[in-house]
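Only a single protein chain was left out; the remaining protein chains are all shown in position.
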Amino acid sequence: MNENIYIPKLAKIIKIKEEVSGLRPIKTFRTQFVEKNGFSHQCGQCAMLSVLGKGESMISISSSPLEKDFLQFSILKMGRVTSALHETEVGEIIGIRGPYGNNFPIENWKGKNLIFIGGGIGLAPIWSVLHTALKKKEDYGKLTLIYGARTSKDLVFKEELEKLNKKMNVHLSVDVEEKDWKEYVGFVPQNVTDKKPSPDNSISITCGPPIMIKFVIKALEELGFKDKQIYTTVENKMKCGIGKCGRCNIGKHYICKDGPVYSWAELKTLPQEY
Amino acid sequence: MAEEFEPKIIAFLCKWCSSAGSDLAGVSRMKYPPNVVPITVMCSGSVSPLYIFNAFQKGADGVLVSGCHPGDCHYIKGNFYARRRIALVKELIEYIGLEPQRFKMSWVSAAEGKKYTKIIQDFVQELKPLGPQKKLRREK
Amino acid sequence: MEKILTKKSFPAWVKNLQSYTVYAPEKQENLWSYEVIQNPDKINLEYLNTVLAPKKITYPQREIFLQFNTSKEGKPQIKEVLPEEQPAVIFGVRPCDAKAITLTDKVFGEEPKDPYYWSRRNQTILVGLTCNPPPSPNCFCLSVGGSPHSKEGLDILMTDMGDKYHIDSLTKKGEKLIKAAENLFKPASPKDKKELEKIQRESEKKIKREIKDIKNIPDKLKDMFESPFWDEEAMSCIRCGICTYLCPTCYCFDITDELTSTLPLKGKRVRTWDTCQFPDFTMHSSGHNPRPDKASRLRQRILHKFQYHVENYQDYLCTGCGRCISLCPMGIDIIEILNKVRDYE
Partner (left out) sequence: MVNLEEIKKEAKNILEEGKVKYIIGYAKSSNALMAAPTFVKKPEDIDKLIWDPTCFQNLVKFLLDEKRKKAREKEPDIRPVGIFVKGCDSRAINVLLQEKFITREDVYIIGLSCEDLGVLDEKKIFKKLKGEEPEKIEFDQRKNIVISTKEKTIKIPLKEILAERCLECTSSFPVISDVFWGDRNNRSPKEPFKSLEQIESLSQEKKWDFWQQQLSKCIRCYACRSVCPMCYCDECVVDSINLAITADTTAEEKSQKIKWIEKSPESSENFGYHLVRAMHLAGRCIDCSECERVCPVDIPLRLLNKKLEKVAKELFDYKAGLDPEQPSLVSSFKDEDPEDFIR
């Protein structure tokens, strides 16, 4: 018999790391399936996490598919389910179903320079593809990360970002000036304009709040990036994850199965309703 | 023989009078049936009809709202508002066919531990013959 | 296989279907509704449109997905709850409502398949009835590729021929129903067939309302996404769920957890119908809403039915039953909207 797509698989939380505290806290969770019925995923895909009694929430998988031992999710505390997730402790069991959605076409990007552009929690989906590229560094050209958040306290994966500096170009930014901040001050799109990544043989991957994405795309276009060189992710409220419940659509596309990854060339053709 | 039915009562007690009254009943070791789940609220006037309906939905066999005597409200007028609102709830409950005996209101002061025990005793006795409240209860 | 069944023998046929749960339209106070039939003698097939389409049987408004609880050791446990397998027959299905079921079949049949939907659907036999006269003044099935005697999605099509029914068995499921009381049926004669054709032709003429030039509508809509047209049309909408909940083709749903106890944790995850007309349908938990007003929600309803679904499944997500028109409290009329779309410049 086919397996029931709506039944989550049980997974144990094996590690929790507090990335950002304060009013908009972010935590990173590592999970392992309790039984050997787990799934493997592709870069950019999502999974439906459930806290029984609270409901389900679609979260992008931030670990690399090459990492076979666990799945990792970085989650901003936002509503009912994510709040419940933030209250869990190591050892607790949650439900996971998936993986959902399409993925970054990294196979087609071999030999190209990759420019990752992220804002806030938007680094989570990037993290998966970034680490995959790092692990197979020989397959790709130059790797660059342009990442920013409101303040330095809101940056996720801080320790890893420091280590990353040795392996690739990392350009960080914060929105407003603060003490001891030596890197760029300003919004992410401005940082993109400032760092002038070259469009030659390059692919850019942008994730973050919709307003940031909009202006980053503008900045990239000004730098000479073609629509097909610009990739981004879209999010919407989701319930089923398989294109049936009818709420996450943009035009004829259901983001949960036809998205969340889009090239700007594609996204442009859809109604601007997200 | 089947076990005797023990009704479950949700009691919304105002913090200043009725809740203190129930405490007094407790510390004075007055005997009253253990059927009550007391919920302390700031004022009988703060009991939304939603709480009452929801208590029935969650399986209460009886609901009691109890506040300070008229004139004694800590917030001056709260129990007067409650009196009006509860009258409306009571009429509505009766109108849709729920047994009116399942819903009560009382004035119990901090000194009236005895009155409180009596109210509960009588309420339990009144509820027993009605059996479990299933009309508004959610399916399990 | 074409047969003839006298009206007098109809109850006897139904009585032979004891192994099935039998549904048929039943008048409750003033409204028609598909209900489980206890007494086959009382089935009345001269009914007007039911308020709810038979989708309420094949795709009920509430479906329990799973039950959960925490074990003594505090471990969560999940138990899948599939609907009980109960073969069912629905009599008096209007061809538009049957067509609608084929549309939801496609959505829930696309991989990955929806197990809850199919465990009901596989067990359901649809016995249709030719609409002569049409059951509602707002019927417009002819405009969306249907007809009052369409066979699509049906296992049997019955046609009222005065004192008898013409019975057209269309599938194996249908054959099985007839075999349950084979001796009641007579083969249809050439004369019967001729009469049937006449009735069917007439039934089409009785459909009064139509969407004009519907073939151009999907393309036309594509260019109207940003149009102020939607603000105008949505002015009188009050954002209730009537048009979508009563629609035989609308299938959108929500999944929520319902608790029966917090300590220990116990509850169930359920699916319920949902509708694009409610503001919280698309609202993110951040408060951002991609469809923030009733204009964008009306646009979604129309575009889903006449553009997006056509692009994804090559068919309109509308079968012309007219319920959304007849029951809209504010008189919003999808035919008028689409005819205005046609003429919109």
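First chain written, first letter: the chains are A, B and C, and each begins at residue 1.
Note that contacts are C-beta pairs under 8 Å (C-beta built on N, C-alpha and C of every residue); 3 or more make two chains touch, one makes a residue touch a chain.
Keep in mind that this is a model prediction, so the values were computed, not measured.
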Displayed chains contacting the withheld chain: A, B, C
Residue, one of B:Lys15, B:Lys90 or B:Lys128, that touches the chain absent here: B:Lys90
Omitted-chain contact residue, chosen from C:Ile37, C:Leu126, C:Leu246 or C:Cys276: C:Leu246
Options A:Lys77, A:Lys112 or A:Lys153, residue touching the unrepresented chain: A:Lys77
Which of B:Ile9, B:Ala25, B:Cys43 or B:Met105 contacts the chain that the document leaves out: B:Met105
Missing-chain contacts mapped onto chain B: 49-50, 53-54, 57, 70, 77, 80-81, 83-92, 94-100, 104-107, 119, 135-139
Interface with the unshown chain - residue positions in chain C: 29-31, 48, 51-52, 61-62, 137-138, 235-236, 238-242, 245-246, 254, 256, 258, 270, 272-275, 278-280, 283, 285-287, 294, 325-327, 329-333, 335-336
Contact footprint on chain A, counting only the chain that is left out: 23-25, 77-80, 82-84, 86
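The definition used in the following text is that only the chains that are shown with their structure count from here on.
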Rounded Å distance, chain A centre to chain C centre (Cα mean): 39
For chain A paired with chain B, centre-to-centre distance based on mean C-alpha positions, whole Å: 52
Separation of mean Cα positions, chain C and chain B [Å, integer]: 47
Partner chain A, residues of chain C touching it in the complex: 65-66, 68, 75-76, 78, 80, 82, 107-108, 110, 112-116, 225, 251-257, 259, 262, 265, 267, 269, 274, 276, 281-286, 288, 290-291, 296, 303-304, 307-309, 311-312
Chain A - residues contacting chain C, complex: 2, 4-8, 10, 52-56, 78-80, 82, 93, 95, 210, 235-237, 239-240, 242-252, 271, 273-274
